[in-house]
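I have a structure here, written as structure tokens, and I will follow up with some questions on it.
Of the protein chains in this complex, all but one are displayed in their positions.
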Amino acid sequence: MSHDVGTWIAAILTLCVFSFLYRDNPLYRFAEHLFVGASAGYLLAVQYQNVLRPNVIEKLQRGQFLAIIPLVLGILILGRAWERTSGIARWSLAFYVGIYSGIAVPSYLQAQIFAQVADALKPFAPGWGAVSSALVLLGFLSVLAYFFFSAPHKGVHGIAARLGIWFLMVAFGASFGYTVMARVSLLIARMQFLMRDWIGILPGA
Amino acid sequence: MRFGPLVVTFLTGTTLIAIFFIPHHAAQETQSVILEWADVVYTFALILGSIALWMSHQKKVFQRAEGWFYSAVTLVALTGVTALGVVQGVSGTTLVGQIYDSVNAPLASTMFSLLAFFIASAAFRAFRARNVEATLLLVTAIVMMIGRVSIGEFVWSGFPPLTEWLLDVPNLAAKRAVAIGVGLGAVSTALKIILGIDRSYLGRA
Amino acid sequence: MAAEPNGFWRRVLAIDRRWIFVLIGVGTALPLLFPVNLPVTPSPRVQAAYNAIEAVPEGSLVLMSLDYEPDIMAELQPMSIAVLRHCFRRHLKPIILTLYPAGPRLVEMALAIASEAEGKRNYDDYVFLGYKSGNQAVVLGLGENIKGLFPRDFYGAATDTISLMKRANSFADFPLLINLSGSTIADYYIRIGASRYHRPMILGATAVMATDYYPYLSSGQILGLIGGMKGAAEYERLMGIVGDGRRGMDAQSLVHLIVVILVLLGNAALFATGGLKRRVGGGA
Partner (left out) sequence: MGETLDTRWFDPNRLNMLVGLLLFITFLAINIWRARRSPDGLYIRPIAGLKALDEAIGRATEMGRPVLFIPGIGDMSEVGTLAAITISSKVARRVAELGCDLRIPCYDPVVTALIDGTTREAYREANRADAFRPGCVYYVSATQFAYVASVTGTMMRDRPATNIYMGAFYAESLFLAETGNLTGAIQIAGCDQVTQLPFFVCSCDYTLLGEELYAASAYLGREPIQLATIAAQDWAKALAAGMIVLAIILSALGHPWLGRLLKTS
């Protein structure tokens, strides 16, 4: 058995969460509420230390008064706390939404559209690889057909869309099967923590 | 009243799109300043949200509502961690760091590991060969699950290459088509907001 | 059975999911307690990562960025330990950093295990710079001035007084970058370290992420790729050591087998009870 207080707390909380598998119960509820409070608090503290202090407080102390702009925008957001002032928060939200929409346009264009199209243009591999390349192209076009909204799924388009669904299902199966591995690894690690670090019946570190 | 915020969104949005195409250092510096401001706005939104969280739990405690004890747990954790983190900092050696290690971290990783159980029950329930689509999903998932662990190699040496093929061919085809569709959808959604076609985020559908 | 046709199979179909949970729990715990050590065959991608470290001249600096937090340490921590041990065995000098605030504790744990196993000492054989916030900005900074970015190491020593750091100024001074990452930070190292500064790089990622990085392998931007706990197990196998990666592999195999058997059983039950004949709409 471990002699470390931190390990004991961690182990007990681990068991509290596992108890949810049986059913919802006071132990899980306790862990849940503790987690919400501790994580929300941690985030607040991290944002204070990493954003508010260096980017606003210290800048204002150094006389960099440009930092007043984000401060005002931030304070406007707090208007949402009361019904009467909630309208003023719109200004900062509009600013924020504008920024991220503006970033989204070129970044999706680059990473999702151009990069993928460019990748799709690779010439067919020789030999048997060509069959695979052709299948990739066929799958790509048929899935695209499924996502073509301007025409009903009838005739050739209907057949292509159906084939597209099949490709999607194979992709989903692959993702699912692949993810099992990652999730089981996480469970193994929790078991190792309980049986080795806490109880101490497993060897090695 | 809504015209102003729409202009703000339009201006910030178009500015950030433009910056993407302008490698000039002044443009890049402007972008980092704007992003820093956005971070401050986010922090204030976090403060707003955390105050609301605090108020709702405080109300439950004062009214002795059902489950008020749990709300008290959230309140104590939230207040304690925030105060400690703001005063002492949040790095590994501080008290908040230790709380993170023995409370937040094990709770997060145990919650995460519960997915191993859920993925099994979801597979059992949903993987039924009722039609072509479901059969494709289930067969691919089984091949992936068997093929990527030692036991798969043990049964048939062709399993690992088969899983690679599934990932490289049908999976790639479907993912690529979805990515392009999502990319275009994302670009047009963001453009709709910047151009003021979609104003629902300002509270008008 | 005759009195109640399909009674068994109906019960299988209606099984309480908690029995499945029990199976998974036992299936994970038993192999940990009673390992049979199923063989692990290294994949070409992991072998390539191993070879990349083998190819670095003895005594060279390598830059290691270990970017993950406790929630996914299961997949990446065994990898960090194995790769660190490999570097130590080859007498390379890792300069280590992390871009996650909760990362340093994990790095310290990995270093403690690896340095003890290979008999290495802080400052003589490695330097731990600690955590720096700023993600992409930090990776950009590593190409310019590392000591400016990290004026002090994790333990508070001024970096310009550490002898190993004398040679470490920017990406250019490292014949190999190692990034073990659970997030898009991997992209920054590939885009900036591997592509812009043309540094040889190996990547470790979670199993789910790994497939997304295959293209970089074929384009040569990364030399090797270690994916998830399985990848760590393969690496341990190459090193001839037993760590948490290999210890987990029996459980991994057994749980996968259990899930597959459950799915087959569910379908057999559906078939036996005639459920397959009912036409039910597709999942999508």
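By written order: A, B and C. Residues from 1 in each chain.
Methods note: a residue touches a chain if its C-beta (ideal position, glycine included) is under 8 Å from a C-beta of that chain, and two chains touch if they have at least 3 such contacts.
It should be emphasised that the depicted structure is a prediction, and the values quoted were computed from it without experimental measurement.
Asker: Which is it among B:7, B:52 or B:87 that touches the chain not included here?
Answerer: Of the candidates B:7, B:52 or B:87, B:52 is in touch with the missing chain.
Asker: Among A:60, A:120 or A:163, single out the residue that touches the unshown chain.
Answerer: A:120
Asker: Of the residues C:12, C:194, C:208 or C:233, which one touches the chain left out of the display?
Answerer: Once the missing chain is taken into account, the touching residue is C:208.
Asker: Check the options A:59, A:80 or A:196 and report the residue that touches the missing chain.
Answerer: Touching the chain that is not displayed is residue A:80.
Asker: Just name the one of B:8, B:34, B:114 or B:151 that touches the chain not displayed here.
Answerer: Hidden-chain contact among the options goes to B:114.
Asker: Since one chain has been left out of the picture, which residues of chain C touch it in the full complex?
Answerer: Residues touching the hidden chain, for chain C, are 17, 71, 144-145, 169-170, 208, 283-284.
Asker: What chain B residues would touch the chain not displayed?
Answerer: The list for chain B reads 17, 20-25, 28, 41-42, 45-46, 48-50, 52-53, 56, 104, 107-108, 111-112, 114-115, 118-119, 121-123, 125-127, 137, 174-175, 178-182, 184-193, 197-198, 200-205.
Asker: Pick out the residues on chain A that sit against the missing chain.
Answerer: 17, 20, 23-24, 28-29, 31-32, 35-36, 38-40, 42-43, 77, 80, 83, 86, 89-90, 93, 96-97, 100-101, 103-106, 108-110, 113-115, 117-118, 120-124, 137, 140-141, 144, 147-153, 168, 171-173, 175-176, 179
Simple rule for what comes next: only the chains that are shown with their structure count from here on.
Asker: Count the C-beta contact pairs for A-C and for A-B, then tell me which is higher.
Answerer: A-B
Asker: Give, as an integer number of Å, the spacing between the C-alpha centres of chain C and chain A.
Answerer: The separation of the two C-alpha centroids amounts to 18 Å.
Asker: As a quick test, compute the distance in whole Å between the mean CA positions of chain A and chain B.
Answerer: Centre separation, chain A to chain B: 3 Å.
Asker: Two or more other chains touching the same residue: where does that happen in chain B?
Answerer: As it turns out, chain B has residues touching two or more other chains at 90, 100-101, 105-106, 108-109, 112-113, 116-117, 119-120, 123, 133-134, 137-138, 141-142, 145, 148-149, 167-168, 171.
Asker: Could you list the positions in chain A whose residues touch two or more of the other chains?
Answerer: In chain A, the residues touching two or more other chains are 21, 46, 119, 165, 168-169, 178-181, 184, 186-187, 189-190.
Asker: Can you check the complex and tell me which residues of chain B touch chain C?
Answerer: Chain B reaches chain C through residues 90-92, 97, 100-101, 105-106, 108-109, 112-113, 116-117, 119-121, 123-131, 133-134, 137-138, 141-142, 145-146, 148-154, 160, 167-168, 171.
Asker: If you look only at chain B, which of its residues touch chain A in the complex?
Answerer: Interface residues on the chain B side: 1-2, 4-6, 8-17, 20-21, 33-48, 50-53, 67, 70-71, 73-82, 84-86, 89-90, 96, 98-117, 119-120, 123, 132-134, 136-145, 148-149, 163, 165-184, 186-187, 189-191, 193-194, 201-203.
Asker: Under the stated contact criterion, what part of chain C meets chain B in this complex?
Answerer: Within the complex, chain C touches chain B at residues 15, 17, 20-21, 23-25, 28, 38-41, 43, 69-74, 101-102, 104-105, 131, 211, 214, 230, 249-250, 252-260, 262-267, 270, 275-276, 278-280, 282-284.
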